[in-house]
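Here is the structure we will look at.
All protein chains of the complex are present and in place, except for one that has been dropped.
Then we have chain A:
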Amino acid sequence: MLLGRTANGLYWMSRYIERAENMARLLDAGLRLALTQTTSSAEEWTSLVVSAGAEAAFRERHDEFTAATVSDFLLRDTSNPSSVVSSIETARMNGRMVRTALTRECWESLNEAWMSLKRLLANPIDERELPSVLDAIKRDTALFRGSFQGTMLRNEIYNFASLGTLVERADNTARILDVKYYVLLPSVHWVGSSLDNYQWESILRSVSAHRSYRWVYEADYKPTLIADYLILNPRMPRSLAFCYRGIVEDLRQLSEDYGLQHPSYDIAVKVLERLQVSSIKDVFDYGLHEYLEGFIDDNARFSQAVADNYRFT
C-alpha cells in the first residue's frame, strides 16, 4: 500500500533528478560547440535556453545570451525552477518527504548529491571550472540512479519513481530535438543530406549519444538518422520509444499489482504504438516539429492522467 502523496513525491523526485542531469548534458553540449567556434555562439546559447523551456524567464534576468549568463541561469539561478540547483533542491525535498519509501543508500546518495551540488553551485562558476562542475552533476545524479537501480525493490514504489524518470526524459529529448533541429537546419532541402558539422554532433552529445550513433548507423551524421535515433530507436536509452516502452511496462506492473487498469495505461499504449509503427519518413511527412509538439502534449496529458488515476493529490 502506498500513499498517493508518496507516489507523487517519488514521481517528482525522479523527474527533478532527471532534469538536473539533462540540464548538465545540455550545457555540456553547448560548451563543446562554443569551443569549436564554427558558428555564432550566441545562437547556440539561445537555443540551449529555448530547449530548457525557459526563454521568457531568462530574458527577465539577462540581456545577452553568453556562456556566462546561460550557464549561470541553467546551473545556479534559484529563480529558475528548472536550474540544476533548483531541481536538486526540489528532488531532495520530495525525497525527504518520501524517505521511508527509499532504501537508506538511495536516500543518502540523494542527500549527498544535494549537499555537494549546493556547495558546488553556491558561488559563480569560472568558465574554466565549468567542465568539472558538469561532470560532478552527472556523477552525483548517476550515483543516485545507481543506488536506486541497485537497491530498490521492484514494487509500486519503483514503478512510480521510474515513471517520473521516463516522462521527464522523454520530454527533454523531444524538446532538445525540436529546438536544435530548426536552429541547425537552414532549410528543408538539407534534410537527408550528409552534414559534416560539429553542430549535429552537439544534438547527440546533449543526450550522450554521439558515440553510440556511429555504432548503430555506421554513417555520418544525417538529420533523418539522428531523428530516427532519438525518436524511434527502442534501444537508445533516451529515445522517445525507449521511454514509452518503459512507461508501459511500469503501468502494466501497477495494473497487475492493483488488479485495475486505468485510462493512463491506454494513453501510454497508444503513444507507444504510434512510435512503433511510424517510420522516420512518416514523421517527416507529418512534419517533425508538429510531430514533436504533439508528442510533448501527449506526454503532459499522460503525466496528468497518472496523477489523477493514482490519486497523487
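Just so it is clear, a residue touches a chain if its C-beta (ideal position, glycine included) is under 8 Å from a C-beta of that chain, and two chains touch if they have at least 3 such contacts; residues count from 1.
In the analysis below, contacts and distances are computed from a predicted model.
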item: Identity of the absent chain, which is to be given by its UniProt protein name, from "Circularly permuted ATP-grasp type 2 domain-containing protein", "Transport system integral membrane protein", "Hydrolase" or "YeeE/YedE family protein"; value: "Circularly permuted ATP-grasp type 2 domain-containing protein"
item: Option touching the unshown chain, where A:A42, A:A68 or A:M97 are the choices; value: A:M97
item: Listed residues A:E156, A:E201 or A:D298, member touching the removed chain; value: A:E156
item: Positions on chain A where the hidden chain makes contact; value: 1-5, 7, 93, 96-97, 99-100, 104, 107-108, 111-112, 115, 156, 160, 254, 258, 260, 310-311
